[in-house]
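For this depiction, one protein chain was excluded, whereas all remaining protein chains were kept in their positions.
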Amino acid sequence: MTSKEKVYPTIDAAVADIPDGATIMFGGFGGAGFPNNLIQALARQGARNLSVISNNCGTGEGELGLLFKNRQIRRVVAAFPGPGAKYFQEQFDAGEIELELVPQGILCERMRAFGAGIPAFFSPVGVGTEIASGKEERVIRGKRYILEQALGADYAFIRAYRADHMGNLIYHKAARNFNPIMATAAKFTIAEVEEIVGTGKLDPEAIITPSIFVDRIVQAEGKRYA
Amino acid sequence: MTSKEKVYPTIDAAVADIPDGATIMFGGFGGAGFPNNLIQALARQGARNLSVISNNCGTGEGELGLLFKNRQIRRVVAAFPGPGAKYFQEQFDAGEIELELVPQGILCERMRAFGAGIPAFFSPVGVGTEIASGKEERVIRGKRYILEQALGADYAFIRAYRADHMGNLIYHKAARNFNPIMATAAKFTIAEVEEIVGTGKLDPEAIITPSIFVDRIVQAEGKRYA
Amino acid sequence: MPKARLTREQIAERAALELPDGAYVNLGWGIPNLIAAYVPSQVTVYFHSENGILGMGPRAKPGEEDFDLVDAMKVPVTLLPGGSYFSQDDAHVMTRGGHLDICILGGLQVSEHGDLANWRIPGAKGAGGIGGAMDISVGAQKLIVTMEHTAKDGSPKIVKTCSYPLTAIDCVDTIITDLAVIDVTPEGLVLREVAPGFTPEEVQKFTEPKLRYSTNVPAMRLQPR
Partner (left out) sequence: MPKARLTREQIAERAALELPDGAYVNLGWGIPNLIAAYVPSQVTVYFHSENGILGMGPRAKPGEEDFDLVDAMKVPVTLLPGGSYFSQDDAHVMTRGGHLDICILGGLQVSEHGDLANWRIPGAKGAGGIGGAMDISVGAQKLIVTMEHTAKDGSPKIVKTCSYPLTAIDCVDTIITDLAVIDVTPEGLVLREVAPGFTPEEVQKFTEPKLRYSTNVPAMRLQPR
């Protein structure tokens, strides 16, 4: 029924056209909901000089770790790179990677703003801390706030539980995390999913990411946890 | 299991303590999802001098119309009061009601901001129109925006399909509309629902309004459409 | 006797040809609301309604209405397979966030700079109402306005500067009327097609700002090519 076919035959095909220098969001938190198949395909594909937006920066070679190991990443926006992010930490210590550290909820909110057409918003988070450095501060109704900017990307790589052929998505438990918000904040969203079902098979009341936010779908392989 | 009992025995009991001068949000759009039972109970209860936030202002005596007929409302924030809002229109023409007209998406976004702890945000909507009057304008990354303020309320009166005893809610089709966002933007949310089910009976993946946003639940009677 | 302009249905029929396969689309009040019936059979588009529906289908048949499933005009509609429900704020993430490919709205006036006025007649009685049009206008990837070319008193609705309260500035990409298809470009208004039987010069007469056009302006298409 869908006229623009969104389902891709292979994971490698789904990431084949990612250019060097792209900005990519990666879903996932605490080991759950990372698009590990897409990450591994991007490692094979070899795009370099990437900017990435992700809560974490991998665990060893797992999750985003592989892309750091391969030195494909130049710049990071993250809330908690993580002590297990061995390759990131090494390159950060060596001054080879640029890092913007963002409070986790503000990382979410800046992406939501982008997806919602809001260019900037005032926030109470980080007032009086080093996070406020260089940001406009304003008192609104008696409280101090700082101005935060919307955060978008060229691509979102996300992980979902089920997709239909039209691109509607549902997630699994706490593997939902950053995936839905990133789908709204990228120009182009690629989802790896555990199962692809016929259009109309998902409950329209329970769809979390409507098809309008999804450009490409691909069946994930076994590697749920990298 | 819930220690703070949220389920109220009658609709009148659920609105008994609304004070004069309260600011109340009302869900509903296009005839669907209005909390008509709560509205009618509030008419019986008689609170006056109310400020209301609602997309529409009623159709005849239906929906919010009854509260205007009873002259319980002093101030309105709305996107589309509606030509059928007879009592509102009469009192507006007579200068008896103060109206703030807000673009529909910005009405939503200002409520979401309040619920999300965001005091103000820049918006592209209404730039160069009378909506921009008196608002700060700023060019961000080459585009013009105006500053919009968060919009909260003392109470939200909402309509849902099913609740569990803990206060989790799901909705029915396009009757969802403003109800979930208002639940996040009011200090106190009262939901009339078609059915109350045992805690644990709603699919945790499909809950639209988590219990944290709901303070009081009451079984709706037959009057789904006023 | 004046020549016959297009009917409202014919404006809708022409506008339907602007919908590319796979597009996510919002249709506003008035003529736009007639367009869905004219989408060419080989084209699939997905209709968005700002009260929280994506993949909206045709109007519900009499006797099969669900009044919890209405469109933004309160009309009972249906949901197609693959459709979804969401809240009004999420519906406007889609409008304002630039996720809709094409939006088609009615118009009272359009300026040569692409400003749109469509929500209020100056001096009208009552409170008026904005609805979702402002959010839709600023966010649409492509905004088409469908309307009659002139007002009831014969005055042009395509003007140098809108005198009616504005909906959004610099937002209209294309105007489709009962006389013409006109693109708003940085160089001004470009006459792309004229109604069958009319000349560019005749269309110019009913249009306040200057139109640019080539020597051979084709007639408005009314059937899929």
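Letters A, B and C mark the chains as written, and numbering starts fresh at 1 in each.
Operating definition for what follows: a contact is a pair of C-beta atoms (placed from the backbone, for glycine too) under 8 Å apart; a residue touches a chain by one contact, two chains touch by 3 or more.
Just so we're clear, the structure is a prediction, and the values are computed from it rather than from any experiment.
Novice: Just list which of the chains on display the missing one touches.
Specialist: Within the full complex, the chain left out of view touches A, B.
Novice: For the chain not shown, which residue from A:Cys108, A:Ala153, A:Met166 or A:Val218 touches it across the whole complex?
Specialist: Of these options, the touching residue for the absent chain is A:Cys108.
Novice: Determine which one of A:Gln40, A:Gln72 or A:Asn177 touches the chain that has been left out.
Specialist: Only one listed residue reaches the unshown chain, and that is A:Asn177.
Novice: Footprint of the hidden chain on subunit A, which residues?
Specialist: 29-33, 55, 78-83, 88-89, 92-93, 99, 101-106, 108-109, 111-112, 123-131, 171-181, 208, 224-225
Novice: Can you name the residues of subunit B that touch the chain not displayed here?
Specialist: Against the missing chain, subunit B presents residues 1-4, 112, 114-118, 164-166, 168, 184, 199-200, 204-205, 207, 210-213.
In this section, only the chains that are shown with their structure count from here on.
Novice: Which chains does subunit A share as contact partners with subunit C?
Specialist: Per touch definition, common to subunit A and subunit C: B.
Novice: Please report how many Å separate the Cα centroid of subunit A from that of subunit C, as a whole number.
Specialist: 35
Novice: Between subunit A and subunit B, tell me the centre distance in angstrom, where each centre is the average of that chain's C-alpha atoms.
Specialist: Computed value for the inter-centroid distance: 33 Å.
Novice: What positions in subunit C touch 2 or more of the other chains?
Specialist: In subunit C, the residues touching two or more other chains are 79, 85-86, 92, 95-96, 138-139.
Novice: Indicate the residues of subunit A shared as contacts by at least two other chains.
Specialist: Answer for subunit A, listing residues that touch two or more other chains: 116-118, 205.
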